Structures are given as structure tokens and as C-alpha cells.
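My questions will all concern the structure given below.
Apart from one protein chain that is not included, each protein chain of the complex appears where it belongs.
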Amino acid sequence: MYETPKIQAIRDNIERVIKGKSQAIELAVVCMLARGHLLIEDVPGVGKTTLAHSLARSLDCSFKRIQFTSDLLPSDILGVSIFHRQKQTFEFMAGPIFANVVLADEINRTTPKTQSSLLEAMSEAQVSVDSRTYPLRQPFMVIATQNPIEYHGTFPLPESQLDRFLMRIRIGYPDQVEEKKILDRPQSLHPAEDLQPVLTVEEMLDLQNTVEKVRLDDSLMNYLLGIIMATRRSDLLTLGVSTRGALALCKAAKALALARDRDYCLPDDIKELAPVVLSHRVMLNRGQGFKGRSSEHAERVVQDILETVPIPL
Amino acid sequence: MNLERAFELSSVLLAASGFAGLTLTTDLPLLLAILGFVTLTVRLAQSCGVGSNRLSNQVLQFSPTLWNSLMVMAFVAFVVDLLWVSQDLLPAGIHFLIILMVNKLFNLRERKDFLQLYAISFVAVLASATLTTDLWFGLVFVAYLFAAIWTLLLYHLTKESHEARLAMTSPSSPVNASPFPGPITARFFWTTNGIVVGAFCLTIAIFFVIPRIGAGFFKKTRGEVIRTSGFSEKVDLGVIGAIKEDPSIVMRVEFPDQETLDTDRLYLRGAAYDLYTGRSWVNSLAYRRSLGQTAEGTFSMPNVSRGRGAGTQSTGLLQEILIEALDTSVLFGVPLVDSVVGDFPVVQTDGMGGISLPYFPSTRFQYRAHSIPNHLLEEERLATSLNYPDSIRKHFLQLPTMSTRVTELTRQIIRQAKTPHQIAVAIKQHLRTNYRYSLDVGTSVPVSPVEDFLFLRKTGYCEHYATAMVMMLRTVGIPARLVTGFLAGEWNDFGNYYTVRQRDAHAWVEVYFPRSGWITFDPTPSVAALVSNHLWTAFGRVMDSIRLKWDRLVIQYSFADQLAVARGIREGGDSARTQLSSLLSIALRWAGTWRTWFADHAPVLDWRLLGWMVGSSAIAGVIAMVWRLRKRWMGRHLLEQGLTTQVAIIQLYGRMLHLLASRGLHKNPSDTPLEFSRFATREWSHSGQYVQPLTHLYCRVRFGKVPLSPEDLAQANRLLASLRAVRR
Partner (left out) sequence: MYFERVIQFVRWFYRYRSIRLTPEGTKLILFTFAVGLAAINTGNNLLYLLLAMLLSLIIISGLLSEQSLKRLDVRRHLPDYLFANQPTTVSVSIANRKLRIPSFSLRVMDVVQGAAVDRGLRLLHLPPRASVLLSYPLLVAKRGYYRIQGIKLLTRFPFGLFIKAATLPLESEVVVCPELRPLPDALVHELTTQGQDQAVSRRGQGVSLYNLRLYLSGDDSRAIHWMTTARQSRLIVRETEAEDQRRVTIALSTAIPCNHHQDFERAVILAASLIAFFHEQSYALRALVGDLEIPYGIGEAHFYSILRTLALCEPIQVVESAPVSNLSKILGDGSEGLESILLVLPWPDPHLTAACPGVSRVVLASELA
């Protein structure tokens, strides 16, 4: 109806490279449309890098990958001012964060100090180095990944910092049929390299502006708030969703509606996005020390809460 | 109406049904009845929220001590009542019970007050069960069952919600879910009524199945005994006349073997008398002998009293008689009774062929009688002279001192007759034609009632006619005796039985023929029964037959009946089929009798009334139909006017949900419309083509605020209609 052909084109383009993960691709595109950042919590080797790279390639945007290690310094991310002896001036060498799509791989491996440098830059959309500020590119999206299994020697992002990510998704392994197709395909070293851009940067900025205009009916707003209230009231959660989280859900729902060929939101948009948008913003009850993936448990709790909130008729 | 209100209302209804039972089945002193009635109406009105609460508030404001002192006073009154006024535990107890009930109705504060009220109402119903066998009890019982189930259910639900509310306010407990939806929904109402119906059916089933093993150790029943006369050992002339105006029902006679009798005069023989003292008849052969039992409960008469002219066993007439509690122990039956089947320990007979029980029955009871009437043998009819045995001569030719005028009259009458039979017929005809039937016999007591009747007044009723005939026969040497009983003429075509009333008491004559036995002659002229065919009496007949069924199936239901039913069930298969076909034929016949009944009564029915009834019911039906359809038309009209698109689409979607719910697909409140449409398509694939476009339209209009065009609306209605037509 609207801009759908273009959004669909992005998705199709990425799907040429990543098979069988259309939901994750849709969410990534939605995240970009909503000007948010994406956190992928998943096991290694499912295509996180490929996804980020393909997204960047489809939009003809620049793409940088930062592999986080435990000895990474903030300057490695943000950049550093180098003194030119000849010119007697400092020259700023931009770090990898000055790209459109930044893949922050294994963000939980690095020290909290380094993590916070990235996160602050994400939220402020600018970098301050040596008392100078440098704005970041637009559109700007950080795709961070965390390995949920290996906790040894890691610094998992604390809940208060997770709030900065619009949604947290999981890609997961492909199903058997798809995996076979992947194995059958001729392997290319950098599959995303072969992609052609389908959208320009200006068009993407345009789309991002259009998201604001998507209509959210009053009753759906009440439904959304109902969900938020339910998380705050629930006994299983110490901390419910904050207002920032409610805003995030609202924005994401509008973006999803746009991605699906509508200029109005449906309850389905809100219901589908609630687990990915809200589950990393809530804190499970203390004393419920969960061995294993507490992220899954949080998602389960949010799903349960969704089942108890009635949809307006 | 919310739960609390409904609970109060149903508790008051329960008390009311108990009270109704008491009023309808026993007679209460007027004051108590009025007091109870007023209390109940006030409380009912208060529970419904109607009317001012001032009165009851004022009463409620009486302090507890005042109520307690009132109760003490009432208890003292009860003791006084017991000892002096009623002198019987049950009525005094009932009066006290009503006062207790009034007290409780004004004091319903805590839970245990309600429980006490229920106990009181149950005791009331119990008391009325023991005191009556009336049809009204059935209605009271149904009302009580209805109120009891509603009350118990609401008691439980309100108690639970009280406790839950208490728990929620206490700080230590966690928040709990789903309080009961406050007001009573229509669904709840109809479901509870369904439970009531189920309970009723179960009650009936259990009632018919419980084995009746009681031996009635303390069987003490109450009820009014109908005072009748004319069947004791000595009967004064005129005694029957005293009850000739009494319309109370004495017995009901059914014929299990055949539907109707071809005659409409049914003689039911009670007792016979041989000795006439001039003023009264005495049975001198009153020595009673027990009858032997041939089969279980079957008592057979010895063959001696039957004549040879009697037909064989198979031509006998089987009657089923339900007889009220009379103050006579005589068992009635069509002459001559051959055997009696009933739940009696002992049955006795006297020398006159009368059958009686050794005790006065205190309640209504039923029995079967098999009768074989005596036929006059052809040869004896033509015989010119007959030889009577000595025993007959001794008893049945007795004459009191009478004037010779009787003899002269007799000889005058029988001048033409040659055979004894012709003599009897001549006397009968003479009496029938020459004397006027009248119940008015004047106040003066004549010296000789027979001569008074024959020569002076020339009017009288059955006793006079019969006595005169017996006397006249005896003067010419023909043995005859007086028989008293009932002459039934009222056929209830609704229930197919004869209704016998007090006023049908009758006396007639039996003449002895040596080989044929005692043959019936009735000299009383028949008076056309004034059967008013008013609608009211017809209705009365319907009620009476319902009363008979009630009595037969409920009150008199006994172990023998259960055995019969059990045996019947065991003879399963074939008999079930024949039963079914016979049931069908009965139903068809019922319909036929309805039709003929209507046809018979139609000419007498008020045409206007009938027309009115039919017309009004037709109009009512049309109005109801129009009302139902109107809503639908109006709804559609509203939609087509495009009132508010939102309302319209929500209504449409709501109708679709309702339709799918009726086919078993329920939407969870937390399912989105699209999720539900996917679910519906999965579960019922044929619905997909209608549900999906409807859902999409709904989403577009509702959330996208796209205006609803008339074409869309029409198409949506079409889709909905097609969905409705599809079967799952």
C-alpha cells in the first residue's frame, strides 16, 4: 500500500543470503525503521554477522564489526586523537563506531568500562573524545550480540543498561530442511558481499520519518498500557516495564505496522512485539536465581502476562 | 440483580413455599395465616427493592432482647396451645413454627440465621407432607425444590465471595483472581434453572425406584373421613336422602380392560338387607366370614352365592376402584363381585354377598374388583312358577305389619303377569311410571313410610321405590331384598373413569331366581343428570383426573407397583416395542379424545370466548415474532444508515464471534482477531473463506479508521449469512 514494496525488498534481499529466518530479519528491519538498537542473544554460528552485514549492504550503508575482547579499550571503539608532530595538532582517528550499522560482537566479553563507552555513544548519538564531540552517522544502528551459554569470565550487561536496546531477539538454528539447503548451496566466504543495495540512505531516513505517522488507535494504546501495567503489577517481576519501555513498544509496533503494509496498528503488532521488546526490560523476582537462560524465563513470564490482558473488541 | 439480593430473595421464597404448604394443607388460625402472609410479602418486596423499607426497618430496629422476649412469650403460648387449645402436638407445633418463621424473617443478619430459616421451612414442608395427600402438595413441592436449589447455590456462592473478600483485605494473603462476576447473568440464570429441572427429574426417578419396604409401624394418618350412610347393618329409611345433596367424591372407578362401558349407568353394590321393620332395614345375615386368598392379595368369593346363570370367568368385568376414606368398611363393586385384589390383610363377606374389611379404613385406598353379573336364564324367565329353597323363604319373604292395601295394590298391578319375572317387571314399571321422584319428603315422620309413599304422597326417592317394590314382591311370595350402593352416572372422559359422588347413593332391588341367582331390578325412575357442559366443569373434570393420577402414581405408589414395574422392565425387548406402539396409539387416541372433546363441547362453548382466546393467542404470537424480527431488522437498518461505523463493525464482528462460539469455537479474551481467525480456519476449514475477510474488514475499520462503505457492509452481511448456513 505504502512504502511496503521497498521494505519487502530489503527483506527479500537479506533472505537471499539468510534462509529460513524471516522473522528475525523482519524484526531487524523493524528495529532499524524504529531507530532502535538490536541485541541478539544467541549461540555462535547462526548468522549474526551475516545478518548485520546484509542489512547494511541492502541499504548501501557502511558496516563495521567490532569483536569485543576482554582487553578492548574504549578508544578502540570510539576512536583516538593522535598528535601530529608536524602539524602540531591533534587529529581524530574515528573508531569503528562511526558507521551506519555497527556489529558489536560478544559485548559481554569486555569490561564494563568499555561497554559503557559504547552504550553512552548509542544513547547520545555522538562521541566525546578529548573534550570534542563528534556526531554519529544517520541512520545509525548497533547490533550487539551476547553469548548466553558461556558465562565464564564474562561481564553480562546489567539490566539497567539493557534498556537501551529496543529489542532483544534470538535467531536460533535453522530447521533441518533449511539447514540442508544451506549446506547444499555453494559456500561463499562473505555471502553478504554479493548483495546489491535496494534502498538509499535518504529513502531509509524517509521511512523512519513515516513511522511516526502510523496511527495507533486509542483502544490499542489502552491495550498497550494494560500490558505495561500488568508487568508492573505481576508478582513474578520485581521491576516492571518503565515508561521508556512503553515508548519503545509503541514505536516498534508502529514500525512493524508499516513493514506490513499498513498505516494503522493492529493488536497483533503489539502482541507479537511485546516479548522481544519487553522481556529484557523486566527484572525477575530476586531469589529466583535461575540456572540457565533467564532470558527464556523472562520471555515466558511476559507471554503469560500477555495471555491475561484482554484485547479490546 | 446481584448475588446478595438474589440470595435474600430466594431465601424468602423458600420460606414462602414452606408457608404455602402449611396454609394449603392444614387450616391455620386466621391470625397466624395473615401474619405469615404479611411478613412474607413485606420481606419479598424488600428483597426485590420494591416498596419502602420503613416498615421492616422499624421492625428490624426492635432490639434482640425484645425479639427474645417475644420468643419466650411465643413458647409459653405454644405450651398453652398444646395443653388446652389444640390438645394435639402437630397443630400446636405448626403454630409455633409459623411464629418462629416470622421471627426469623425479620432477623436475617448472620449466616446461621439463614440456616435456621431453611430448617424451619423444611420442617414446614415435612409437616405438610404428613398432613395431606392433596394435589396442592405437588405444586408446593415443585416450588420448594426450585427455591431450595437456588438458595443453596446462592448461599454457597455468597459465602465463598465473602470469604474471598475477607482474605483479600487481610494483608498477609496474596492477590487472588477472578471474583465472581457480580450481577447474575442470563447464562447463570438459565443454567441454574437447568439444574433445577435436572434435580426434579432425578427426584422423580429416585422416587419411583426407592423400595417401599415400610410396614407402617406407626402409621397414623390424618385426613377427613367422609361421613356416609346407608351401609351399616341397620339402615333407617331416609338416611340416604340426607346425603343426596352432597357432591363430595366418594370413589373413582376405572376399567382397565375396556375403555368405556356401553351403558351409562353403573351400579356399585355395597350392602344388602333382608329384614324390614317398617321403618328400617336390618341385615340379619351379618355374620362375617373371612375370604380365602387364592393368589397374593386376591380374595375370592365362594361359589355358593353365585348363580348358575352367571357367565364364565372371562366375561367378567374388571374394575379398579380408588375409594376415599369413608366411615364404612364396605367394599363396593359392580354386582356381583367375584374376587377382590388389594393390599388388605383380611377381607370378609357376609351372607348377603357383601364384601367388607374388618376395620374402618382411615385413608384413601385402591383395590381391584372382578365382577360377574348374574344373567337371568331363559327358562327361568319363562317359568310360571318357581321353587324357592327354605333358607331363602325364611329370610326374604319377611313382611312387617302392613295394611292390606299394599297387597291389594300389588294384586291389581300383577293381574296381567303370569310368570314371576313378569310380575317383577310389572311392579317395576308401575312404580316407575306412577310415582314422582322427589327428594322432598316433608318434615313429618309418617307411621309407615311405605304406605305413605304408595298411597298418600306418591312422591319419594330411591329408598321408597325400592322398599315398596320389595314389599310388593314379598306379598306375592317372590323373595326379594334391598340393596344399597351407588349409581354412578358421571363419566370423566378425560381420565376415562366414573366419578362417584355422595349424591349418587342409591337403593335398588334384587329378586331371587332359584337357578339364576339374585337379579337386579331398579324401580326408581332415572332422572336426567344435569351435566352442565360449562367450560368450568370441564376444567373441573380435567383437574379431577389429574388429581386421580397424582393419587395413583404418587400417593398410592407401593411396593407392588414397583414389583410390577420391575417385572415389566425385565420383560424388556418385545414388550418395549409393543409398549411403544401402544403408547403411540394412546397418544393418538388422546389426541382423538381431545378433538372429540372439543367437538362435543364446542356447541356449548361460548363461541365468543373461544374466538377471543384463539384470536388473542394468535395476536400474541404475531407480536412476539414481529418483536424478535424487529430487533434484527432494526439492527440492520441502523447499520445501513451508517450510524457509527465503529459501532456497526463491532456489532458485526460480535455477531460473528457469537456464531462461531455456538459452533464450538471460542475466542480467548487475549487472542487478537487475526490469531483467532487463524485458529478458526485451523479448526474448521470451511469457515476460513468467510472468517478471514470478515476479520480483515473488522481490523481495517476498527483500528485503521477506514470508513465502512455500503458495499463492504453488504458483502460482510452476505459473508455472515453464508457462514451461518455452513454446518460444522
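In this document, chain identifiers A and B correspond to the written order of the chains, with residue numbering beginning at 1 in each.
Keep this in mind: a residue touches a chain if its C-beta (ideal position, glycine included) is under 8 Å from a C-beta of that chain, and two chains touch if they have at least 3 such contacts.
Owing to the predicted nature of the structure, the values given are computational and were not obtained by experimental measurement.
Undergrad: Using the definition of touch stated at the top, determine which of B:A15, B:V125, B:L377 or B:I427 touches the missing chain.
TA: B:V125
Undergrad: Could you tell which one of B:D27, B:E163 or B:E408 touches the chain left off the display?
TA: Going through B:D27, B:E163 or B:E408 one by one, B:E163 is the residue touching the chain not shown.
Undergrad: If the hidden chain were put back, which of A:A9, A:V43, A:V80 or A:M283 would touch it?
TA: Only one listed residue reaches the unshown chain, and that is A:V80.
Undergrad: Based on the whole complex, identify which of B:V476, B:V554, B:I650 or B:L674 touches the chain you can't see.
TA: Looking across B:V476, B:V554, B:I650 or B:L674, the contact with the absent chain belongs to B:V554.
Undergrad: Looking at the whole complex, which of B:A6, B:L108 or B:L153 touches the chain that is not displayed?
TA: Of the listed residues, the one touching the omitted chain is B:L153.
Undergrad: What does the interface between subunit A and the hidden chain look like in terms of residue numbers?
TA: 71, 73, 75-76, 80-83, 85, 90, 111, 113, 151-154, 235-236, 285, 287-292, 304-305, 307-308
Undergrad: In the complete complex, which positions of subunit B touch the hidden chain?
TA: 115, 119, 122, 125-126, 129-130, 132-133, 137, 141, 144-145, 148-149, 152-153, 155-157, 159-161, 163-164, 167, 172-181, 195, 198-199, 202-204, 206-207, 210, 212-221, 554-557, 664, 666, 668-669
Definition applied: only the chains that are shown with their structure count from here on.
Undergrad: Could you state the distance in Å from the CA-based centre of subunit A to that of subunit B?
TA: Roughly 82 Å, centre to centre.
Undergrad: Which subunit B residues qualify as touching subunit A in the complex?
TA: That would be residues 174-175, 650, 653-654, 668-675, 699-700, 702-705 of subunit B.
Undergrad: Which residues of subunit A touch subunit B in the complex?
TA: Going by the criterion above, the answer is residues 215, 217, 219-220, 235, 262-268, 271, 306-311, 313.
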